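The other protein chains are all here in position, but one chain of the complex has been omitted.
Here is subunit A:
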Amino acid sequence: MSNQGIHIQVSELNKSFGTEQVLTDLDLTAKQGEFISIVGRSGCGKSTFLRLLAGLEKPTTGEILIGDEKIVGIRNEVRVMFQEARLLPWLTVLENVVVGLSKTKQKKDKKELRALAAEMLEQVGLKGKENEWPSVLSGGQKQRVALARALISKPKLLLLDEPLGALDAFTRLEMHQLIQKLWKEQGFTAFLVTHDVSEAIALADRVVLLERGNIAMDLTVPMERPRGRDDHDVTELEQKVIDRVMQKT
(Lines give C-alpha, C1' and ligand atoms only; values in the text may rest on other atoms or scores of the structure.)
Protein backbone atom coordinates (compact mmCIF):
# COMPACT_ATOMS: atom_id res chain seq x y z
CA MET A 1 0.00 0.00 0.00
CA SER A 2 1.42 3.34 -1.00
CA ASN A 3 1.48 6.16 1.50
CA GLN A 4 -0.57 8.50 -0.57
CA GLY A 5 -3.08 9.39 2.13
CA ILE A 6 -2.98 12.42 4.34
CA HIS A 7 -3.72 13.16 7.96
CA ILE A 8 -6.83 15.22 8.68
CA GLN A 9 -7.41 17.15 11.87
CA VAL A 10 -10.75 18.83 12.47
CA SER A 11 -10.90 21.02 15.54
CA GLU A 12 -13.67 23.07 17.12
CA LEU A 13 -15.44 23.26 13.79
CA ASN A 14 -18.55 25.41 13.66
CA LYS A 15 -20.66 26.18 10.66
CA SER A 16 -23.85 28.15 10.54
CA PHE A 17 -25.97 29.46 7.70
CA GLY A 18 -27.60 32.63 8.97
CA THR A 19 -29.13 31.75 12.31
CA GLU A 20 -29.10 28.03 11.67
CA GLN A 21 -26.25 26.21 13.35
CA VAL A 22 -25.35 23.21 11.21
CA LEU A 23 -22.14 21.99 12.84
CA THR A 24 -21.27 22.59 16.48
CA ASP A 25 -17.76 22.23 17.93
CA LEU A 26 -16.90 19.24 15.81
CA ASP A 27 -13.62 17.49 16.55
CA LEU A 28 -12.40 14.63 14.42
CA THR A 29 -9.09 13.14 13.42
CA ALA A 30 -8.42 10.89 10.48
CA LYS A 31 -5.18 8.98 10.20
CA GLN A 32 -3.23 8.77 7.00
CA GLY A 33 -5.08 6.47 4.64
CA GLU A 34 -8.02 5.96 6.95
CA PHE A 35 -11.49 5.30 5.51
CA ILE A 36 -14.20 7.01 7.52
CA SER A 37 -17.92 6.70 6.91
CA ILE A 38 -20.21 9.44 8.10
CA VAL A 39 -23.81 8.47 8.67
CA GLY A 40 -26.78 10.31 10.03
CA ARG A 41 -30.29 11.47 9.28
CA SER A 42 -30.99 14.06 6.64
CA GLY A 43 -30.06 17.49 7.91
CA CYS A 44 -27.55 16.26 10.48
CA GLY A 45 -24.83 18.27 8.75
CA LYS A 46 -22.95 15.44 7.09
CA SER A 47 -23.04 16.92 3.61
CA THR A 48 -22.04 20.33 4.94
CA PHE A 49 -19.11 18.70 6.72
CA LEU A 50 -18.00 17.14 3.46
CA ARG A 51 -18.29 20.46 1.64
CA LEU A 52 -16.10 22.05 4.31
CA LEU A 53 -13.52 19.31 3.80
CA ALA A 54 -13.69 19.96 0.07
CA GLY A 55 -13.10 23.65 0.62
CA LEU A 56 -16.43 24.51 -1.03
CA GLU A 57 -17.62 26.18 2.17
CA LYS A 58 -15.69 28.12 4.78
CA PRO A 59 -15.99 27.31 8.50
CA THR A 60 -17.72 29.92 10.64
CA THR A 61 -15.17 29.21 13.35
CA GLY A 62 -12.65 26.45 13.93
CA GLU A 63 -10.37 24.87 11.39
CA ILE A 64 -9.55 21.80 9.38
CA LEU A 65 -5.95 20.80 8.88
CA ILE A 66 -4.94 18.69 5.93
CA GLY A 67 -1.45 17.48 6.71
CA ASP A 68 -0.06 20.62 8.32
CA GLU A 69 -2.01 23.09 6.26
CA LYS A 70 -5.31 24.74 6.97
CA ILE A 71 -8.04 24.19 4.40
CA VAL A 72 -9.11 27.61 3.13
CA GLY A 73 -10.41 26.73 -0.30
CA ILE A 74 -10.42 24.17 -3.06
CA ARG A 75 -7.24 22.11 -3.06
CA ASN A 76 -5.79 20.05 -5.81
CA GLU A 77 -5.02 17.00 -3.68
CA VAL A 78 -8.66 16.73 -2.63
CA ARG A 79 -11.21 15.18 -4.97
CA VAL A 80 -14.95 14.82 -4.60
CA MET A 81 -17.35 12.23 -5.97
CA PHE A 82 -20.81 13.72 -6.04
CA GLN A 83 -24.22 12.19 -5.58
CA GLU A 84 -24.82 12.54 -9.30
CA ALA A 85 -21.87 11.58 -11.47
CA ARG A 86 -21.67 15.11 -12.96
CA LEU A 87 -20.00 13.93 -16.12
CA LEU A 88 -19.93 16.61 -18.78
CA PRO A 89 -22.35 15.36 -21.43
CA TRP A 90 -20.46 17.09 -24.27
CA LEU A 91 -17.22 15.26 -23.55
CA THR A 92 -16.59 11.59 -24.26
CA VAL A 93 -15.97 9.21 -21.39
CA LEU A 94 -12.22 9.49 -21.92
CA GLU A 95 -12.27 13.28 -22.09
CA ASN A 96 -14.27 13.36 -18.89
CA VAL A 97 -11.55 11.40 -17.12
CA VAL A 98 -8.93 13.79 -18.53
CA VAL A 99 -10.78 16.63 -16.74
CA GLY A 100 -9.46 15.05 -13.53
CA LEU A 101 -5.94 15.96 -14.59
CA SER A 102 -6.69 19.64 -15.17
CA LYS A 103 -4.06 21.01 -12.84
CA THR A 104 -1.26 18.77 -14.04
CA LYS A 105 -1.76 19.12 -17.75
CA GLN A 106 0.71 21.95 -18.29
CA LYS A 107 3.48 19.42 -17.93
CA LYS A 108 2.13 16.73 -20.19
CA ASP A 109 0.93 16.63 -23.76
CA LYS A 110 -2.51 15.57 -24.82
CA LYS A 111 -1.50 12.11 -25.92
CA GLU A 112 0.02 11.29 -22.57
CA LEU A 113 -3.08 12.54 -20.75
CA ARG A 114 -5.31 10.38 -22.88
CA ALA A 115 -3.12 7.36 -22.30
CA LEU A 116 -3.30 7.92 -18.55
CA ALA A 117 -7.06 8.29 -18.72
CA ALA A 118 -7.42 5.11 -20.77
CA GLU A 119 -5.37 3.26 -18.19
CA MET A 120 -7.53 4.60 -15.37
CA LEU A 121 -10.68 3.60 -17.23
CA GLU A 122 -9.34 0.11 -17.53
CA GLN A 123 -8.84 0.02 -13.78
CA VAL A 124 -12.50 0.83 -13.18
CA GLY A 125 -13.52 -1.84 -15.68
CA LEU A 126 -14.62 0.41 -18.52
CA LYS A 127 -12.11 -0.51 -21.19
CA GLY A 128 -13.73 -0.13 -24.60
CA LYS A 129 -16.09 2.66 -23.50
CA GLU A 130 -13.54 5.44 -24.03
CA ASN A 131 -15.31 7.10 -26.92
CA GLU A 132 -18.90 6.74 -25.75
CA TRP A 133 -20.98 9.73 -24.71
CA PRO A 134 -21.92 9.71 -21.02
CA SER A 135 -25.62 9.74 -21.83
CA VAL A 136 -25.51 6.16 -23.14
CA LEU A 137 -23.95 4.78 -19.95
CA SER A 138 -25.86 3.18 -17.09
CA GLY A 139 -25.91 4.82 -13.67
CA GLY A 140 -23.25 2.48 -12.35
CA GLN A 141 -20.99 3.04 -15.36
CA LYS A 142 -21.33 6.80 -14.95
CA GLN A 143 -20.18 6.57 -11.35
CA ARG A 144 -17.27 4.41 -12.45
CA VAL A 145 -16.21 7.15 -14.84
CA ALA A 146 -16.62 9.69 -12.04
CA LEU A 147 -14.45 7.50 -9.82
CA ALA A 148 -11.80 7.28 -12.53
CA ARG A 149 -11.91 11.06 -12.93
CA ALA A 150 -11.53 11.52 -9.16
CA LEU A 151 -8.63 9.11 -8.76
CA ILE A 152 -6.59 9.76 -11.91
CA SER A 153 -4.77 12.64 -10.22
CA LYS A 154 -3.87 10.37 -7.25
CA PRO A 155 -5.57 12.55 -4.63
CA LYS A 156 -4.52 12.41 -1.00
CA LEU A 157 -8.09 12.83 0.19
CA LEU A 158 -11.19 11.46 -1.51
CA LEU A 159 -14.60 12.71 -0.47
CA LEU A 160 -17.60 10.61 -1.42
CA ASP A 161 -20.95 12.36 -1.13
CA GLU A 162 -23.48 9.51 -1.30
CA PRO A 163 -22.21 8.57 -4.74
CA LEU A 164 -23.99 5.23 -4.74
CA GLY A 165 -27.36 6.45 -3.50
CA ALA A 166 -29.10 6.14 -6.84
CA LEU A 167 -27.72 2.75 -7.84
CA ASP A 168 -29.42 -0.62 -7.57
CA ALA A 169 -28.28 -3.11 -4.92
CA PHE A 170 -26.10 -5.27 -7.18
CA THR A 171 -24.35 -2.35 -8.81
CA ARG A 172 -23.74 -0.94 -5.34
CA LEU A 173 -21.97 -4.11 -4.19
CA GLU A 174 -19.85 -4.03 -7.31
CA MET A 175 -18.95 -0.41 -6.64
CA HIS A 176 -18.06 -1.23 -3.02
CA GLN A 177 -15.55 -3.79 -4.23
CA LEU A 178 -14.13 -1.38 -6.78
CA ILE A 179 -13.77 1.48 -4.31
CA GLN A 180 -12.13 -0.85 -1.80
CA LYS A 181 -9.71 -2.17 -4.40
CA LEU A 182 -8.63 1.28 -5.53
CA TRP A 183 -8.41 2.53 -1.95
CA LYS A 184 -6.05 -0.35 -1.11
CA GLU A 185 -3.95 0.36 -4.19
CA GLN A 186 -3.72 4.11 -3.81
CA GLY A 187 -3.98 4.42 -0.05
CA PHE A 188 -5.79 7.77 -0.02
CA THR A 189 -7.67 9.02 3.04
CA ALA A 190 -11.40 8.78 2.41
CA PHE A 191 -14.62 10.21 3.81
CA LEU A 192 -17.85 8.60 2.72
CA VAL A 193 -21.16 10.26 3.49
CA THR A 194 -24.02 7.82 3.28
CA HIS A 195 -27.42 7.08 4.77
CA ASP A 196 -26.90 3.36 4.27
CA VAL A 197 -25.45 1.97 7.50
CA SER A 198 -24.49 -1.38 5.99
CA GLU A 199 -22.59 0.40 3.24
CA ALA A 200 -20.82 2.52 5.83
CA ILE A 201 -19.74 -0.56 7.76
CA ALA A 202 -18.76 -2.55 4.68
CA LEU A 203 -16.28 0.06 3.52
CA ALA A 204 -14.94 1.97 6.49
CA ASP A 205 -12.32 1.68 9.21
CA ARG A 206 -14.49 3.91 11.34
CA VAL A 207 -18.15 4.81 11.30
CA VAL A 208 -19.03 8.24 12.63
CA LEU A 209 -22.62 9.08 13.42
CA LEU A 210 -23.51 12.74 13.22
CA GLU A 211 -26.46 14.12 15.09
CA ARG A 212 -27.48 17.78 15.22
CA GLY A 213 -24.11 18.90 14.01
CA ASN A 214 -22.01 16.85 16.35
CA ILE A 215 -20.58 13.37 16.72
CA ALA A 216 -22.99 11.09 18.52
CA MET A 217 -21.06 7.91 18.01
CA ASP A 218 -17.60 7.00 16.74
CA LEU A 219 -17.13 3.28 16.18
CA THR A 220 -14.11 1.43 14.92
CA VAL A 221 -14.91 -1.40 12.54
CA PRO A 222 -12.39 -4.08 13.45
CA MET A 223 -13.56 -6.86 11.11
CA GLU A 224 -11.32 -8.10 8.32
CA ARG A 225 -12.18 -7.11 4.77
CA PRO A 226 -14.00 -8.22 2.70
CA ARG A 227 -16.84 -8.14 5.19
CA GLY A 228 -19.73 -10.48 4.64
CA ARG A 229 -23.15 -8.92 4.81
CA ASP A 230 -24.38 -11.74 7.04
CA ASP A 231 -21.32 -11.74 9.29
CA HIS A 232 -22.52 -11.74 12.89
CA ASP A 233 -20.22 -8.92 14.00
CA VAL A 234 -21.24 -6.80 11.06
CA THR A 235 -24.96 -7.16 11.65
CA GLU A 236 -24.47 -6.50 15.35
CA LEU A 237 -22.59 -3.30 14.65
CA GLU A 238 -25.18 -2.28 12.11
CA GLN A 239 -27.97 -2.82 14.62
CA LYS A 240 -26.11 -0.78 17.21
CA VAL A 241 -25.82 2.21 14.88
CA ILE A 242 -29.42 1.96 13.71
CA ASP A 243 -30.70 1.73 17.29
CA ARG A 244 -28.77 4.84 18.20
CA VAL A 245 -30.17 6.73 15.23
CA MET A 246 -33.73 5.64 15.87
CA GLN A 247 -33.93 6.31 19.61
CA LYS A 248 -34.13 10.05 19.07
CA THR A 249 -37.16 10.55 16.96
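Simple rule for what comes next: a contact is a pair of C-beta atoms (placed from the backbone, for glycine too) under 8 Å apart; a residue touches a chain by one contact, two chains touch by 3 or more; residues count from 1.
The criterion applied here is as follows: contacts and distances are computed from a predicted model.
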If you had to name the missing chain as UniProt does, which of "Cytochrome (Ubi)quinol oxidase subunit III", "Coenzyme F420-reducing hydrogenase, gamma subunit", "Indolepyruvate oxidoreductase subunit B" or "Aliphatic sulfonate ABC transporter permease SsuC" would it be? "Aliphatic sulfonate ABC transporter permease SsuC"
Of A:Leu26, A:Val39 or A:Ala54, which residue touches the hidden chain? A:Ala54
Among A:Ser11, A:Thr61, A:Asn76 or A:Ser138, exactly one should touch the missing chain; which is it? A:Asn76
Among A:Lys70, A:Lys103, A:Lys127 or A:Arg225, which one touches the chain that has been omitted from the display? A:Lys103
Out of A:Glu84, A:Glu130 or A:Glu211, point to the residue that touches the absent chain in the complete complex. A:Glu84
Out of A:Lys46, A:Arg149 or A:Arg227, point to the residue that touches the absent chain in the complete complex. A:Arg149
Can you list, in ascending order, the subunit A residues touching the missing chain? 54, 56, 74, 76, 78-80, 82, 84, 86, 88-92, 99-100, 102-103, 133, 135-136, 149
